[in-house]
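One structure, as structure tokens, below. Some questions next.
Only a single protein chain was left out; the remaining protein chains are all shown in position.
By written order: A, B and C. Residues from 1 in each chain.
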Amino acid sequence: MFKYFPHTEGDIKAMLNTCGMSSLDDLYSDIPQELQFKREYALPDAMSEIEVRKFFDELGAKNQPLKCMIGAGCYDHYSPAVVKSIVERSEFLTSYTPYQAEISQGTLQYIFEYQSMMAELTGMEVSNASMYDGCTATAEAMMMACAASRKRNKVLISATVNPVVTRVVETYAKYHGVQVVTIDERDGVTDKADFEAKVAADDVAGVIVSAPNFYGIVEDYTGWADTCHKHKTLFIINSVASALGVLKTPGEWGADIAVGDGQSLGIPMNFGGPFVGYMCTSKKLIRKMPGRIVGQTHDLDGKRTFVLTLQAREQHIRREKATSNICSNESLMALYITVYLALMGKQGLKEVNQLSYSGAHYLADRLTDNPHFTMRYPGKPFLNEFAVRVDGDIDALQRQLRETQGVQFGLKIAPDTLLLCVTETISKQDIDNVVEMCNHVIEREEIENE
Amino acid sequence: MFKYFPHTEGDIKAMLNTCGMSSLDDLYSDIPQELQFKREYALPDAMSEIEVRKFFDELGAKNQPLKCMIGAGCYDHYSPAVVKSIVERSEFLTSYTPYQAEISQGTLQYIFEYQSMMAELTGMEVSNASMYDGCTATAEAMMMACAASRKRNKVLISATVNPVVTRVVETYAKYHGVQVVTIDERDGVTDKADFEAKVAADDVAGVIVSAPNFYGIVEDYTGWADTCHKHKTLFIINSVASALGVLKTPGEWGADIAVGDGQSLGIPMNFGGPFVGYMCTSKKLIRKMPGRIVGQTHDLDGKRTFVLTLQAREQHIRREKATSNICSNESLMALYITVYLALMGKQGLKEVNQLSYSGAHYLADRLTDNPHFTMRYPGKPFLNEFAVRVDGDIDALQRQLRETQGVQFGLKIAPDTLLLCVTETISKQDIDNVVEMCNHVIEREEIENE
Amino acid sequence: YYGKLIFELSKPGRVGYSLPKNELSGEYRMSEGLPAELLRNSDPALPECDELTVVRHYTNMSNNNFGVDTGFYPLGSCTMKYNPKINDEMAARRDFASLHPLQAVESVQGALEVYYNLQCSLAEIAGMSEFTLNPFAGAHGELTGLMIIRSYHMSRGDDKRTKIIIPDSAHGTNPASSAVCGLDVVEVKSRPDGTVDVDALKPLLDDTVAGMMMTNPNTLGLFEHNIAEIAKLVHACGGLMYYDGANLNPMLGKCRPGDLGFDVMHINLHKTFSTPHGGGGPGSGPVGVRAGLEKFLPNPRVVRHEVAADNDDEAATPEFTIDFGDDALGSISGFLGNFAVQMRAYTYILTLGHEHLKMVGPLATLNANYIKESLKNDYELPIPTVCKHEFVFNGLKDKSTGVTTMDVAKRLLDYGYHAPTIYFPLLFHEALMIEPCENESKETLDGFIAVMHKIAQEARENPDLVKGAPHTTPVRRLDDTQAALHPVVTYKELTEQ
Partner (left out) sequence: YYGKLIFELSKPGRVGYSLPKNELSGEYRMSEGLPAELLRNSDPALPECDELTVVRHYTNMSNNNFGVDTGFYPLGSCTMKYNPKINDEMAARRDFASLHPLQAVESVQGALEVYYNLQCSLAEIAGMSEFTLNPFAGAHGELTGLMIIRSYHMSRGDDKRTKIIIPDSAHGTNPASSAVCGLDVVEVKSRPDGTVDVDALKPLLDDTVAGMMMTNPNTLGLFEHNIAEIAKLVHACGGLMYYDGANLNPMLGKCRPGDLGFDVMHINLHKTFSTPHGGGGPGSGPVGVRAGLEKFLPNPRVVRHEVAADNDDEAATPEFTIDFGDDALGSISGFLGNFAVQMRAYTYILTLGHEHLKMVGPLATLNANYIKESLKNDYELPIPTVCKHEFVFNGLKDKSTGVTTMDVAKRLLDYGYHAPTIYFPLLFHEALMIEPCENESKETLDGFIAVMHKIAQEARENPDLVKGAPHTTPVRRLDDTQAALHPVVTYKELTEQ
């Protein structure tokens, strides 16, 4: 037999006998013959583990892991070795949603810790047990705002939100029957006047902005929540989770819903997934919040325990009355975050941000020492991501840095603009090397152009 | 503080207070000042995990993992993914010798399974709970033979035993006061006449041979055990563990002690360690056997349980009367073997050997199609290792194969001889590629020499 | 060890991390460079722990959890199959796991080849034309599939099709996904034999029908034997057929949704393709479509280009690109889905090959029928026909003892088994839905059967023992009501209580 099938010939015979059958085909007697699949799958022969490893060795050689000076929604942050070793514990990895609380306190307890940590980070009162990613979490916030408003079906979204997020929000909106209106950008930040004008129509369910925004700029939302609330509109802030360790929180800005991606908190980049979406809100709105929630309770002996709660909100109970269909979430990725934050704690997250801040600002300063590089939004405060205008061939520059230094040098977000990012994994030496190469490439280009 | 030290300033103060002290230095008041170490260690500054990973990235780039056509005591066998995942379970990894049996049944039970499996493989009655490696296990067998013989202090060792093993045996012998005499080699196998002559002196405590031997040859030991026993000499066979799945066992040859290295049973090559030595013997000799042994017993409730047993044999009890000083063994490596054999089972180990056999014989045939390559011991039966004479520049050949195909092409055991090995991780395609390159290199050499 | 929260192990000043020295902090201090009004007023109250404390806390916590690696997990409709370790090993490979999704496409060709090959493999297994692997979970796949159906109708200007037909036995996600997608749900009843009532379906079919969602085998584990007729009827009225792949496992080797007339479908990689459930995620819900509907798949997409070899000796090598461009549907994910999950599923398919994949369905089905037949004397079997991967008991046969399905489930925990799914599907009041996967041995099933018999006997002889279960678990039965009435969902709330 095969390593994943324990059935011996004798077992199969005995079991069929119990079922009153004589062959495995008998088990499919209820499927009309003409609907049965009679040929072999056109798939390769089974590979042994030796062959599987060789196969991925060969495919892996077609990839090139790079030093990341790119962010744009996915961040190469340090993850302590402990995180992976805990997440791999098979009692966590191979369990399912904790339906049987008595033998699932491990999962339930870490989700409770996760919720507590995310509430702290966002400055909000409550959190759910995770969502797919930051994009879908933002779309869910949009739907939640519409449901909470009861009859409004318009949301505003700032032009400075990561376009990857906006694209997903717009897709959800299109099918959910929501109108998405963009708030204009002005010098890299959301245009406050445009916001005030558009929200004043009193037909907006929610306003979505981001902090920091797509260009890495930390926008000032002073007064925005009040304006929203005056018009009975929910204020929704999308943030990169890691930045919340130091930046003014959605809670402090007065937001009603805080959403975003938690990947920056110790989760590997994984070529884009799995990540994890977080969603936090006020206690008042908890019953409108989609997704699973773990709450504290007691067992028969009075012991403090944890359990899935407020399930009446969930899709499997509400069925067609549901305002979200989320079922499986990203529980294991929430465990990454929980262990990461348990280790980094109050101080570590601050240091991570300080290191990223220092590196990014040093890179910006050194790079713009060369007049071919100019800040796209000079003077705007940023944390660890910034947009720079390049007077030169961006593609050649990126290729050169990839091939000679193994560096992914930012994301090209316009023909003349690079979005650059620095995290604590990039050293001063890395930055110096990159800047030197940039100057070298630009210089050579100039000579060639002469 | 530091991540491995939980002591806060407050903790230290409170604890010192309990001890009636005022500073950490007070804890060292019993060490004369002039003996204290007053400067800083001349060692690098602490590295963060980010830096540690980068540091090993750089060192790792100075290594080149190769396809292994080399054996000689360390074999690149397949190890199922399950093995590593189980061995990493921290309840196994971070435990110590199972002194407290009530909370160590995990370790005790797998060692019992390991002993059972090794006894099966060697065809012997009993096994100990592991030794350091095959070399030291053989040295321990030598000392055991001397101790069992009471007054004899001479052992014979065949010239066909892996010289790495012989070197260690000789070192132990020198200090233990044992005389080691070599039995001559004849056409790649142990000279039977020389053996019979030397053992006939009736002063030999033990005879050490290997199966297969250093050249990969499977020697015929028919009658050797009887001859040994006639002269009250113990017959000791050293084997590569994996080969015991198919070759005639030490038990079947009539050996008194079976020793060798277990690395070939699922343990990574690890640049030479940790491996694991095995030692199996007869029930009669169990109380002479060094190392730990796990036995079955019952608990107060009559439940079947396992426990360290026959400890009266061990060094910590016998102290200066001990005939072995082994204490820590290679328990975790025994777990590798246990899980490996649980997965491979009866059939898998046979298949592994058949694959290795096929590949090695195919390589030998194809290689010797070229007259510049000739079998050093033609006609001698071998399993998966063989010695080949090369009419050409061996160093250049090895370098060429390493640089172009990433292959370690055997071990040079004489100026004109290569010891080659094939395991199941080497495919027919790999062999064809290697042979083609060999022919190419030899041909080019000839042209250059003309 | 049970009960402490990580916050309760915290002490100010302890750290569990190490970071490089900041060589630049003299020049670049965040607190000076950023305006104070953009910074937090106070630090988050995160725990402060040393490394060992964190390791012990979560190691011990894991021991209060039950997974497939711990024991038999017959949770119906969840396909809790063995999660092979080689899959995890491949997913953790640094040359895949450390890639940024937006790094230069030349530097991720291996990853794109995995994506492309996996979608092709799924298409062959499901009998579809093309798959997107972007959806993050089964429900997300459903939503994506429904968007495809709506896009298809809208692309033809057929805007009135807003009705979706769903059997009453459907998973709760089906109607929920429909609602999120802006569709109106129309329920169709089941017949007493548990399958869709075709006669009840017919009157519902008109030119407002966008499509019909079906799970086949359905949540009772029954193959919808009228599927050909149903598909024909739905197609005849202009609707599309959606296949909920949650129950795909028993079909492997025996039947392909595409051959049954389905147009759009999703697959749960964390069910049929053996990726771990991870305590509730991450999953992955690839969506496939039949030929003609490929253009409605969401972006980003992986596109394969044949590139001629430089010289005649070499084979042509494909090149892959990522198409982020806009299209009718839009994007339902930022990047290419849960790639590490896809790595595992692809490894699973490579490991099984065509020759073992085809045995998955029959052996899973054998296991289910074996349990069903072995227990039907003690447990009420409402539908006695052959089942597929799972089946439903309606509680104990002898209802006089007052022992409920909940009690049976909790008692199973005492015996070291995870409980089956309970109180679903809603068709039966005491539903106990059992799904044993193909990886489970006869010995494991026999052990479970023996314990189920024993519980039935206990229910007769000592019902209070069963009603009070579990007795040996880390905690006893919990007060759900208190949790919901007065929700305490953060440590802060807990300390303020």
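Everything below uses one rule, namely that a residue touches a chain if its C-beta (ideal position, glycine included) is under 8 Å from a C-beta of that chain, and two chains touch if they have at least 3 such contacts.
As the structure is a prediction and not an experimental result, all values here were calculated from the model.
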For the full complex, contacts between the hidden chain and the displayed ones involve A, B, C
In the whole complex, of C:N439, C:T473 or C:T490, the residue touching the missing chain would be C:N439
Where C:G71, C:G238 or C:G468 are the choices, the one touching the absent chain is C:G71
In the whole complex, of B:L66, B:V181 or B:M437, the residue touching the missing chain would be B:L66
Listed in rising order, the chain A residues that touch the chain left out are 1-6, 8-11, 45-51, 80-82, 84-85, 90
Chain C positions in touch with the non-displayed chain are 1, 9, 11, 18, 50-53, 55-56, 59-60, 63, 68-71, 82, 84-85, 351, 416, 439-441, 443
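We adopt the following convention: only the chains that are shown with their structure count from here on.
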Distance in whole angstrom between the CA centres of chain A and chain C is 19
Touching at least 2 other chains, the residues of chain B are 3, 48-50, 80-81, 85, 90
Residue ranges of chain C touching at least 2 other chains are 14-17, 19-20, 49, 51, 55, 59, 84, 86, 88-89
